[in-house]
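Below is one structure, written out as structure tokens; comments come after it.
Rather than the whole complex, this shows some of its chains in their spots.
Order of writing sets the chain letters: A and B. Residues in each chain are counted from 1.
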Amino acid sequence: MKVGVFKVAQNSPDDLSGVQALIQAQTLDPRTLVAILGKTEGNGCVNDFTRGFAVQTLKAYLRSHLPPAPTHPIVYVMSGGTEGVLSPHLTLFTREPDPVAAVPHWGLVLGISHTRDFLPEEIGTLAMVDGVAEAVRQAIAQAQLQTQDVHFVQIKCPLIASARTQGSASQQFRTQDSYKSMAYSRGASALGVAIALGEVDRASLTNADICQNDGLYSCVASTSAGIELQNCEILVLGNAPTSTSDYVIGHSVMRHALDQEAVQSAIAQTGQERDRVVNLFAKAEADPSGTLLGRRHTMLDDSDINHTRMARAVVGAVVASVLQDPMVYVSGGAEHQGPAGGGPVAAIARQRDA
Amino acid sequence: MKVGVFKVAQNSPDDLSGVQALIQAQTLDPRTLVAILGKTEGNGCVNDFTRGFAVQTLKAYLRSHLPPAPTHPIVYVMSGGTEGVLSPHLTLFTREPDPVAAVPHWGLVLGISHTRDFLPEEIGTLAMVDGVAEAVRQAIAQAQLQTQDVHFVQIKCPLIASARTQGSASQQFRTQDSYKSMAYSRGASALGVAIALGEVDRASLTNADICQNDGLYSCVASTSAGIELQNCEILVLGNAPTSTSDYVIGHSVMRHALDQEAVQSAIAQTGQERDRVVNLFAKAEADPSGTLLGRRHTMLDDSDINHTRMARAVVGAVVASVLQDPMVYVSGGAEHQGPAGGGPVAAIARQRDA
């Protein structure tokens, strides 16, 4: 299966002019779409409706361009928050049968999967970890990937909206705080990836580890919580020798928010020059220690602006300054995604011209 | 006169433990203090009282450590806003008679000056430009600097608080909006620097140019508005052959918020390695075109977070990622300070060990 990657700007969450242009020019065949990752311009926190607005718009548009019974559902991952220089955009992933004369080569492959809906009381628990791990394994198998060649696993996961906890005994939930529940959901999802990839040992994992034991993490997980779904949707990206894609992926792990060497390293791993990079994908979080490189930061004590927002602004600026392109995908909240205060970063580059 | 530079962390706007330690260790003689630049952890906008709190605390402390009638007033420039990784701190500048056996060499010198109080209706007008230009010239003369060797001019300037416009005919003010008045004050002050340094021609300058004609700017001005003063306080920094300082300064101009090459260039100009840099000083603004490197940014249409805050987070991250130290001085609002969307950046490095 040949994988394609397209990056298009959005002027608002419901702007599909870029997608439309690609489809009308027959550059993009909507029937081949498997996943759409977006950065939308909301606050990226609980009451961010730009994610749902973008998805509703995309679905309505594609419905009129797709056969009535699609063989597979598209994975939509809208990550809210384009703080600072981050520029709202969509990254569209396609998959189509290998062209007749295609010669397999080392390059990009992908797999997708969905978990069942989780109950609010399962969010942030081992039940969620296990459900995600199982689905990640399915997506890896679908992509015909070796575990060590997985470079990025993107997950969209649910949160606990305050409306959903009413009428339930409060002790059943990891938290009553909807903003905080986003962290639990992201953390459990990331640990699911780590289990599937053998980065963390399932046997010794407990509920208490989730969002507490920051020594446990995945180097390739990127998870993003939203109010618009109740299950997890998963996209696995990696390289395989069976690829017929024009693209290739590399990754690294930022040890802290200012680790520009890791960004350079992710690009270098693709074997391509910087100007062939289509997009960078990174996770951001305010260092939970309250310090960065030995200096105090104020993000955790700021009651005016949520620290996830500031973390995106910072990592977005660092990643964009390396690429000299602010249209990159940086999502917030890196619980169990890379070391505390850091996070995975992946680069997709074009390796040959179609 | 020998110039010294000290950078100390602050745990809160009223934390002087770092300053106290320097004084008690006799590393810093408070009687030699001429200027204190601070980054404080407020919003950097109108209702930021961290600036005034820091100044009140410093003044009360120094009052008990200084002779009753100081020969010169200290210049206090508190710039609010430590968004993202920026770490609250003070940079203290001292000046003392040359040591007996000192051999003059190329290095850091400084001058300070104060304007008269400006009326609210003068803020953002040519009257302010001229007052500032005159005071900048005085500070340059005091420092025995050549115009071309001026590397950084820091100014603290007033704003128009809404309380001060009550009871006056509204048409007298450049704006009734206190947040907007900060921009006019910064812009007029920066043009004052540009006039003094010959970067802009006074004869053809009009009131209408101020905060409108962004082709006019200074490459070394850094201006910061605050509610806590009604005049301008000025600090001029440069290099001269008569210096006996252990420090040296360099500068460059960031063409846009992600211009890390300019930051490297400012450091290179000091002739010192990165690890000898004491502090970096930069200005930040959201590109007024609404785009950066051809990509849309959302800072100007964000009604939740002021764009000056986001701009500081971005430029702070870029500057800090070059230095690998988040304790840098980045202040917001770069009207007439560097080209639109960019701004000056200066580096002070230690060139010899005291």
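In the analysis below, contacts are C-beta pairs under 8 Å (C-beta built on N, C-alpha and C of every residue); 3 or more make two chains touch, one makes a residue touch a chain.
Treat the numbers as computed from the prediction; the structure is a model and nothing was measured.
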| item | value |
| --- | --- |
| Copy number across the full structure, from 2 displayed chains | 4 |
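Everything that follows uses one rule, which is that only the chains that are shown with their structure count from here on.
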| item | value |
| --- | --- |
| Interface residues, subunit B side, partner subunit A - complex | 9, 11, 41, 43, 82-88, 257-258, 260, 292-293, 295-299, 304-305, 309-311, 313-318, 320-321, 324-327 |
